[in-house]
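Below, a portion of the complex is reproduced, with chain positions unchanged.
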Amino acid sequence: MLFERLESKGLAHYSYIIGRGNEGFVIDPRRDCSIYIDLGIRHGFRITHIFETHRNEDYIIGSVELVRLTGAHIWHADSQMKYGYGEPIDDGQIWKIGGLKVQAMPSPGHTPGSVSYLLHDPNGSPWILFTGDALFAGDVDRVDLLGMERAPEMTHLLYDTLFNKMLPLGDGVIVCPAHGAGSVCSSSIAGRPWTTLGFEREHNPKLHFVDEDEFMTHVAQKNERPPYFRRMEKINLQGAPSFESLPPPQPLSPREFFQNASDGVVVDTRMELGYGAAHIPGSLSMWLEGLPSFAGWFLPYDTPLFLVNETVDPMKAVRYLFRIGYDEVVGYLAGGMLPWHMKGYESEETPMVTVQDLCKELDREKDLWLLDVRSREEAEEAGEIPGAHQIHVTQIPQHLTDIPQNQTVYVFCGSGLRSMLAASYLQREGWRKGVVVLGGLSGWNSKSCPLK
Amino acid sequence: MLFERLESKGLAHYSYIIGRGNEGFVIDPRRDCSIYIDLGIRHGFRITHIFETHRNEDYIIGSVELVRLTGAHIWHADSQMKYGYGEPIDDGQIWKIGGLKVQAMPSPGHTPGSVSYLLHDPNGSPWILFTGDALFAGDVDRVDLLGMERAPEMTHLLYDTLFNKMLPLGDGVIVCPAHGAGSVCSSSIAGRPWTTLGFEREHNPKLHFVDEDEFMTHVAQKNERPPYFRRMEKINLQGAPSFESLPPPQPLSPREFFQNASDGVVVDTRMELGYGAAHIPGSLSMWLEGLPSFAGWFLPYDTPLFLVNETVDPMKAVRYLFRIGYDEVVGYLAGGMLPWHMKGYESEETPMVTVQDLCKELDREKDLWLLDVRSREEAEEAGEIPGAHQIHVTQIPQHLTDIPQNQTVYVFCGSGLRSMLAASYLQREGWRKGVVVLGGLSGWNSKSCPLK
């Protein structure tokens, strides 16, 4: 028997493949899905079923492509939605795959049509619950996707799902959600890669609200909804083209890059220091591992993308972007910034400052303009620098008018990465006086600088 | 945080590596241990602690080599035993590694000094229990290793460990044992790769005996003890040399193989059909994936081994043998049997028969001598052919006198693999009339042939 969880880094998306005998199934396959085929071949089973827990908005699902390669059957969750493929699920529907029993358990709340799947062990006992976004390690999913006016209704459904359907399955059941810590779907997912109903019952703060009213108060909250979610959702209702069918991006010489990149957006995936030292004017700083979380907020669809990388091989970045629907990465600067300078093309810098130097500056001058681009929750948890202006990095485009242009703006986040992204965005929009604080609030705390 | 289980196929041995921040630890490392280093480097932590759950007898542990490569500290379990390395553990001892809390929980029963380790999640709650051989999915470990006279005492200790220490931790705790299904340590390990205390409490047949007397009756059983266990144990108390330090086996031409292999034992790792069709006289049939389970029963230590393989690369076989202490694989037949025949060297065959043909033969002649080399348990579960003589494959060397030489002996197991091993052993010992039943009892059942 094969049981494997595959994580798409950055998205913190979990898919699962389970095979036994000559048959197997996949839960919520990722878009670049040849890995499932390979696992099946290596373990001697073919994928006969694909299960979706809900219509996804934070990544593109690979169901349709996986069907093309395997002939499997797709079962999707949301019977109210018009999918372009597959078949909706009946309440309690049962499948036998490789002798294993899988049972559908509708678990509305996140969406009305969310479904969990209960896998029984080879002897037939309830064993693993694939909860999709209904239940995470340390959190439950948001209920505001249909709008706050429907949130109470959805919260009620979620409460019922969790307390009346899931928990009664027993503490010993293993919980396999669709996301781990780091997902945009919840900032409170705990950093334990495996969990159980029993562990969650005891330690998941949301499951402590056994009183439904209290649950309602704490869960029916409004959250950010990234602009690209609608697009994801739309693509996911139709099915997306395959990774292998896309031409890989072209390595471009500095001249070619210079000539072509003005038609699109230049994304610089290097770390903050290299970008700060010198970058192509107008490029956006988005460190490689930050692409899955931030690309959707800043990069337009339907516009060619051009990459600047630290490493030779751009394919990791391309894969990250592809997974959230950016199929038009047309080129990258071959060899990185070194040939750019060797060919005499212009570059810009973004000034950086260490926390030590910022502290000294603050001693000299009280009224520095500090821009804190962390989220509200982070700021509350890790502390704030007195007097800083807080705008979450993803909200910068909507709050440009709140940021002065004629004054030095010290941008900080938790580390220096998101602040460089914010600073690069401002620079692109015409700001000339952004300075990034290296180490961010972590560095600040390490030096015992004063906090609010 | 990295949490990864590594399985040594064939041995069905599980080791675990857990890392967080810059530190990590390994539970029961396997002998070819560079993989732990690689994982540490890739995830940015170094291995600072190595924990052994008990002194192992079924494989060689890699602790000492891993220390050489990392400088980690070894904690071993059995304070009564004289280890050549590391430090014994105190009851309840606590370590902090990468901010994670690990706590020792003595769990005697299998051996007096067995220890489990309770890992807490990043927030400090009891999360995962590394149970070593004390508790498996679907079984508990044997208590007869110190002899049946001490079995009641050990069973009492095991009962106490399971019911008074482990189960009270709560159903939601994840159980990570040292073995999965297929281990020689227990033939009853269930085929579910992940489990919990709650699942075991409900579904592990041994944990249903909450009455200690009943538990005693069912658990204090005598089991086979492979002859190589003593050697494993002895090596494990000292620490073993590294995989990388061993010269790989030499590819040998047919002439070289012919000249040298007579000094040692020839092991043919091909599948049963190729071996049956033609093999080097005197060679032993042991299909590749059967090496971890059967090599120890049939291959002498301190004797050079020579391999005949189907594939070009012998290293998988070498690794399997190395993990159970066979360090002297000196050569292999380059190119397999084809050049052997092309150079005109002699080969032998082992006759094979399909179940269909065996049935016809049985119709003609009632008194065929059938040798069933499956274990007692298998025979009871899957059925027996009427009139078959039963000798478990591992016991053949001790029961040669029970097997006739002047009569055709039809050897069968569950599939055809162990029967070919048995037949090859008999052939090596002078038997000339062994015939292997292809498909074994599975084939027999598939054809609805009569069973006892």
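The letters A and B name the chains in turn, as written, and every chain counts its residues from 1.
To be clear about the criterion, a contact is a pair of C-beta atoms (placed from the backbone, for glycine too) under 8 Å apart; a residue touches a chain by one contact, two chains touch by 3 or more.
Keep in mind that what you see is a predicted model, and the values were worked out from it rather than measured.
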| item | value |
| --- | --- |
| Where 2 copies are displayed, count of copies in the complete assembly | 4 |
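One rule holds in what follows: only the chains that are shown with their structure count from here on.
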| item | value |
| --- | --- |
| Geometric centre distance via CA averages, subunit B-subunit A, whole Å | 42 |
| Contact set on subunit B toward subunit A in their complex | 1, 3, 121-123, 125, 127-128, 170-174, 190-203 |
